[in-house]
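Below is one structure, written out as structure tokens, with a few remarks after it.
The complex appears here minus one protein chain, its other protein chains still in place.
Should a chain be cited, it is by its letter among A, B and C, assigned in written order, with residues numbered from 1 in that chain.
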Amino acid sequence: MTHWVLILSCPDRPGIVHAVAGLLAEHGGNITESQQFGDPLSGQFFMRVQVEAVATRAELADALTALAARFEMVWNLDVVGRPVRTLVMGSTAAHCLNDLAFRQRSEGLPIEIVAVVSNHTVLAELAEFYGIAFHHVPVTAATRAQAEARLLELVQELDVELVVLGRYMQILSDNLCRELAGRAINIHHSFLPSFKGARPYAQAHARGVKLIGATAHYVTAELDEGPIIEQDVERVDHTRHVEDLMRLGQDVERRALARAVRWHAEHRVLVDGHRTIVFR
Amino acid sequence: MTHWVLILSCPDRPGIVHAVAGLLAEHGGNITESQQFGDPLSGQFFMRVQVEAVATRAELADALTALAARFEMVWNLDVVGRPVRTLVMGSTAAHCLNDLAFRQRSEGLPIEIVAVVSNHTVLAELAEFYGIAFHHVPVTAATRAQAEARLLELVQELDVELVVLGRYMQILSDNLCRELAGRAINIHHSFLPSFKGARPYAQAHARGVKLIGATAHYVTAELDEGPIIEQDVERVDHTRHVEDLMRLGQDVERRALARAVRWHAEHRVLVDGHRTIVFR
Amino acid sequence: MTHWVLILSCPDRPGIVHAVAGLLAEHGGNITESQQFGDPLSGQFFMRVQVEAVATRAELADALTALAARFEMVWNLDVVGRPVRTLVMGSTAAHCLNDLAFRQRSEGLPIEIVAVVSNHTVLAELAEFYGIAFHHVPVTAATRAQAEARLLELVQELDVELVVLGRYMQILSDNLCRELAGRAINIHHSFLPSFKGARPYAQAHARGVKLIGATAHYVTAELDEGPIIEQDVERVDHTRHVEDLMRLGQDVERRALARAVRWHAEHRVLVDGHRTIVFR
Partner (left out) sequence: MTHWVLILSCPDRPGIVHAVAGLLAEHGGNITESQQFGDPLSGQFFMRVQVEAVATRAELADALTALAARFEMVWNLDVVGRPVRTLVMGSTAAHCLNDLAFRQRSEGLPIEIVAVVSNHTVLAELAEFYGIAFHHVPVTAATRAQAEARLLELVQELDVELVVLGRYMQILSDNLCRELAGRAINIHHSFLPSFKGARPYAQAHARGVKLIGATAHYVTAELDEGPIIEQDVERVDHTRHVEDLMRLGQDVERRALARAVRWHAEHRVLVDGHRTIVFR
């Protein structure tokens, strides 16, 4: 008996739930969790089902392929809880890597961090503590293309399914963004769309906001414009300097990032144009 | 075409979703929202479906009755958005009534407040402003039974579906609690199970808590022990006196109560033993 | 014995607290609350003191005037809890007026709403219920100047100290903004600086944010750029339509606005360039 998670999307129309439930029933499946959403704006239907079944992947895949043809459906089938092969990119700040690696080890975050890539070396020690291979890939204006090629090489070699930009601080080329579309998550240190671009905490301080935030989103070629997966905020007041905001912000960043990574790794996030469906 | 909301529960077993989806498909239904939950502890399955269909209530009811027999199912069918006939009980504090009446008028809260019952008269003016009949039913130790009889009379006469205790400040008899089981919501002015019973804000102040809360729950014969529908909190600090906690608490109370009433009125709350399922 | 609240600001330098505390001690004052802040960026010092004293206003004012000369100090002295004369401007949405008027009556919000001004008539009934004079001042492109003149006339006639724009939906002229500088609070229905300008909830929906917010700020000639007093947020998800965001946003708006108005009326807000000091 395997515990499967199935996600799918297709143009909305009557009968989809019945057809999916029927397919699963035919394979002796017992649905343990099910969520759906029809977006009236895009006309797309989205569904996530967890089902216990003795059927093999091949049997389910065959049936789903037939169903997909009928409903113009895109689908993905995985085993519940299978760790997603993840590569974390970082710079000098350790809080994102520290948080994700800790949660993988101690809190059942279903990822396996197979590599840390950084343009600095300060994260090497932490990676080693968690038994993760560390790759130092320096980046200068002259070597950016080369560095990105090395990253893609690692992604391929290591069968990386998810790239997490944990305060990587480098802007990716349009080409790399496209290569990683739908499988790269960035944590931006502001409550987007406020304070896009550089030094958001300094911007937030200058504007005198009373809450600071962080935004986890899929990477797209348009900077800080990708579909938002999760946001969170923290209250601040006039006594806080920019340095305080940066420190307090780290908490918000790692919280929002950890949730986004968990939901992605549990196949709870589906992209609907510029927006995300999150079946929590 | 009617927009229906169906809620149901039954012992959990494979095939329920398929059977329900099939029944709805046979009646030309288009599912617009669907949530389900199988409680591994109680072994019960719970489901809420919104469906657009041309079928009549009688047609759907016949089919559901047949299905219910097969699955030992309890179900309820209503029209989405139909205002639930509601009676609000209060004492002297106006914030709960003011909030619910305002939300009914201006924010689409799907209730119709058909009566306000109070053991004081201060809420009469507010009820009148909103065009709601006000019933002054004084309560003393000697007249409690009589007052409760009058309340039940009103519930029957006015076809009341939901009784809201908006800081009513009187303890109901076991008998009345049983009569109103599943259709009476109380707002308790603490984060239950902390500070049950009387003067919770004074208790909270004495204990030096850093957050105060409120709890909306179904009324049961056991005081402050009914299934919790919603809770919320607000941060406080050492500078707050008991009076401040009471004032700040009013905001939390009306927020938690308004959400609980909305979810109940939208048929999003199902009772699972001592706990609630809330399909938000 | 009077309970005074004193706020002051001046260039920061050693000895200010000692001098102020000395002045108050000389007048037999007992400090009950005191907060201060030195802004390292602007070099300004800010202080708020509540003090019980038998001294008259004239005595205290004389002493403060002398002190102010020595420290280049701006100061204001008021009686704790004195209701601030307030004019509320609104359009058709009632939630801001309803909330402020209710809190004035039942929750000790220290304002006295002396007039409601609106370019529509729907708020008249609510104003009447609370015994507040309602002024219908229609606005068209042609009559804007005339309408603003009428508003200023009311502000003068009624000794208005605070103007609250409770979703007024009209852009004020630069001239009017300057006239009301420091004594007009607007509630913007987004988490500024996100979604400035028109239709912020539609913008928020299109961007797929996971939290919506509201911002209470002082009105300045630059639209939605005034010093922020308070912000708050509420979690939303993919199932929410624009209409849901508007409804959920109303709760956030009234919460943030009520806090900002309370803090202003209690003389807890001091302006420090583009930012505010809030001595909560």
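Keep in mind that, in the parts below, a contact is a pair of C-beta atoms (placed from the backbone, for glycine too) under 8 Å apart; a residue touches a chain by one contact, two chains touch by 3 or more.
Keep in mind the model is a prediction, meaning the values are calculated, not measured.
Within the complete assembly, residues 33, 93-95, 98, 102, 106-108, 129, 239, 247, 250-251, 255 of subunit A touch the chain that is not shown.
Interface with the hidden chain, as seen from subunit C, comprises residues 13-15, 17-18, 21-22, 24-25, 28-36, 38. Interface residues of subunit B with the unshown chain, by the touch rule above, are 37, 39-40, 191-195, 206-211, 213, 227-233, 237-239, 241, 272, 274-278, 280.
As a working rule, only the chains that are shown with their structure count from here on.
The interface with the largest number of contacting C-beta pairs joins chains A-C.
Centroid analysis (C-alpha atoms only) places A farthest from subunit C.
The two sequence copies subunit A and subunit B touch through a face in which the numbers common to both exceed half of the numbers used overall. Once the centre of each chain is set as its mean CA position, subunit A and subunit B turn out to be 37 Å apart. Residue positions 239 of subunit C are each in touch with at least two other chains.
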